[in-house]
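The structure appears right after this line, and notes come after that.
The complex appears here minus one protein chain, its other protein chains still in place.
We just call them A and B in the order they show up, numbering each chain from 1.
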Amino acid sequence: MGAKLYGTTGKILRVDLSKERIWEEALDEATLRKYFGGTCLGAKYIYDEVDPKSQWSDPENRFFVGSGPLGGTRVAGSGSVSFVTKGALTNGFASTQANGFFGAFLKFSGFDAIIFQGAATNWKYLYIHDGIAELRDARHLKGQDTWETEESIKKELEYSERSMSVLSIGPAGENLVKFACIVGDKGHVAAHNGIGAVMGSKKLKALAVARGKGKVEVKDAEQLAIVAKQILESAKKMVVFDWGTSRVISAAEGAGWLPIKNYNTNVFPEHSLFVGDRVRSVFEVKPAPCWACPSHHCHLMKVTEGPYTGYSGEEPEYEQWAAWGPQIYQKDPGAAVMLANEVDRLGVDCNESSWVVGWVMECYEKGILTKDDLDGLEMTWGNAEATLALMKNIAFRRGYGNILAEGVKHAAEQLGGEAVNWAIYTGKRNTPRGHDHRGRWVEFLDTIVADIGTYETNPGFIPDFTIYGLPKTYDIFSHEEVSTVVGKTKGSLPFLDSLVTCMFITRFELPLLCQAVKAATGWDVDLQEGFNVGRRALNIMRVFNIQAGLTPDKERPSARYGSIPVDGPIKGKDIMSGWENMLDNYYKLMGWDRKTGLPLPETLSQLGLEHLIKDVDRVKGGN
Amino acid sequence: MRIDEEQCIACELCVPYCPMGAIRMDNVAVIDQDECVDCGVCLRTGVCPVDCIIFEPAPWPRSLRAVFSDPTTEHKETGIAGRGTEEMKTNEVTGRFKRGWVGMGLEFGRPGTGTRFRDVDKASQALAKLGVQFEPKNPVTFLMEDVKTGKIKEEVLDEKVLSAIIECIFPIEKLEDILTAVKEVSKEVDTVFSVECINRAEPDGSFPLEKVLADLGIPHYINGKQNVGLGRPLAGGGN
Partner (left out) sequence: MMKVTVEVMSWLKEDFNHKSQGSLVLEEVVTPGTSIIDLIHLMADKYPKFGKKVFNGQKQELTDYCLVILNGSIVSASAELNTELKEGDTIKFLPFFFGG
């Protein structure tokens, strides 16, 4: 065999849903050290086994669900899990993570990852317990929302709340809504690029893994405990540790990156009603921590004011407050709690949904879409009840919901005319996350050039830029400086997503994270190696995506996305005036060919991806 | 107290609540059974998000820990919850503290330290040597083999509790010797204890106790209780 493995288990669970066959695949240490786990390992498998020119819904699409070397250890937030597949929205790579417990419990059962292929004839769910996996009948779960599915499975298998982790799709995934997501552990979401639809196309309703009695065996437990503590100390300095993400809403509005009324304005004084320190004192909250996490981020929440008093669910993240408050111009935080949870239950991504709803509301205001067009719904700005009804129509593909379920780019182009200019989307078909990117240029660029259907680097969470060879501060509205920041920080987030750990705890001092990997695995990993794993993942995805048709000509925002703000703190900021220069600079820093979009041979060689050079040559040769 | 290690999600929320600091993080949270006094605070806070903190009633002598440390339990012998008798603090009901007598309480383990009965035993034996009378209804008195020697039963000496109080009474003439002995004991114990002296005031309102303490150079704080006088005292007037 090989040397004993620490941290990683070296075992992949393979599931062929067409043949209902389950088997185990062993991974050697060299492969594990090169790809770690999670996102990078998933990228390798998808590239090696999926035809980039195929459809996401083809049964031969692989669906990778992975933890990594730090999964299930003492590091806070090491219960996260990474999903990698060919996504439904862009038809290119999808890589998206959910926090909670799944990754930890998967490791306890002795697996680094699960890879699904094929499609089941009838609805199934996968059940793993203490190293044993079985496919179980899920026909009776069809139609249940994501929270109901979690409860049903725990009940029928007789597990208590936290002795099992369940991730499932809701009606949206079942109905192949292009931006369907996966939800589990009461409110944790793997959201982007329609991975819920991929599960739906395989008739895979849910993944359930029992906690069992297993433990992760690490190389140096004492050292890992020390480093885990240091990582926590670094996280405690950041505002998310005490407040989660909902405290930033006011900062967002003040700085011009809160998305308001479909980018029609940048003024929303009601932000003070939604901001975390207010809602946490007014609404009832109860802590709901993830695996090994002592932060005060995740909570359950009960509404105590307004028409939705009594509504109970998970405390919305910033993204959900933004989506169901300012983006749809809705001013009651209680209604936002309701929408956030109902949409999670339906299993639809809140970001994509809010851009769809915002666009519909604008079309309704301008008379382009009428009540009849919208199956009787009066989609006035801020109408929460109508929004809920519309989201249900989308999840069940009823009426106009069937068109909207294809994403806002498709719906806008289908409607045609002026309405196309009001929709917010990228040329690759996905939409941004819950921000007005015209006030956040780093993410504007990142979202559009990204290969995973969402942003890839998120420099906003980096407290110290110098480790990337960047100056401490930068002009956030300089085309050159912004594109340099994006280019140079690329690789840091997929590094985390290959371990797999929660960004809110482990993003801040990456050298500590490298020490954690060393203590867990015995591998002497330094920062450069960590970045390389991240960049390796991104380069694999880039070569694949170019072949899938996601070429540089698509790297543009929609008209509204790239528009110039008319009011507020970012009035007049014009990103498009320097767009081409930004792309030029970015490509140079990534070591990619500006015309073809493909990585240069030396870039691939530097990352140990020489075997991809022949594919790159083939594509350049016109195949 | 015990943490179900198959349910614990290692979130560390319980750790700061233990008065004894007995919860530490291993793979998951673990309670050090020897340092734990079964006070149940960790459980009563309700802070555990997965409800995995368990109290399993233990056999004698460990059962003593909960009885002394958890204020919601009662001593079988006295029917009283907690660490001491209440009458020590008031005199109307029992009239125990006559003029010319001093009541003394030695309260072991608070704040935040806990005490083993081994240390309590050192003090009770030292006091017994000087001829004090131990309060019959006090839970610690029940643990003595013989109130004449003050020796506490061998099998409980290693048990740790949040706190325990020795209560006794003696003529005021013995106060100086007793305080000296108590000072000596304080050097030999591995915990903290506070000393309470109770004295009935003279008709002119003065406390004989105060003069003795002042002469010995012992700083003291006078705590009084205002009694509303709703009951009829069992003790008569005068002495």
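Definition applied: a contact is a pair of C-beta atoms (placed from the backbone, for glycine too) under 8 Å apart; a residue touches a chain by one contact, two chains touch by 3 or more.
Predicted model, so just to flag it, every value in this text is computed and none were measured.
J.: Could you tell me which of the visible chains the hidden chain touches?
T.: Touched by the chain not displayed, across the whole complex: A.
J.: Please identify which residue in A:Lys155, A:Lys472 or A:Lys614 touches the non-displayed chain.
T.: Of the candidates A:Lys155, A:Lys472 or A:Lys614, A:Lys472 is in touch with the missing chain.
J.: Which of these, A:Leu374, A:Ile570, A:Leu583 or A:Leu598, touches the one chain of the complex that we don't see?
T.: A:Ile570
J.: If the hidden chain were put back, which of A:Glu29, A:Asp185 or A:Glu319 would touch it?
T.: Residue touching the absent chain, from the options given: A:Glu319.
J.: Which one touches the absent chain: A:Lys331, A:Arg397 or A:Arg440?
T.: Of the candidates A:Lys331, A:Arg397 or A:Arg440, A:Arg440 is in touch with the missing chain.
J.: Considering the whole complex, which of A:Gly254, A:Pro307 or A:Gly608 touches the chain not shown?
T.: Final answer for the missing-chain contact: A:Gly254.
J.: Identify the residues of chain A touching the omitted chain, counting contacts across the whole complex.
T.: Residues in contact with the chain left out: 239-240, 243, 245, 247-248, 250-252, 254-257, 272, 275, 277-278, 317-319, 433, 435, 439-440, 442-443, 458-461, 472-473, 475-478, 503-504, 568-573.
Here is the rule we use: only the chains that are shown with their structure count from here on.
J.: Calculate how many whole Å lie between the centre of chain A and the centre of chain B, each centre taken as the average of the chain's C-alpha atoms.
T.: 57
J.: Which residues of chain A touch chain B in the complex?
T.: 74, 101, 160-163, 211, 213, 215, 225, 286-294
J.: Could you list, by residue number, the parts of chain B that touch chain A in their complex?
T.: 6-7, 9-13, 25, 27, 47, 49-50
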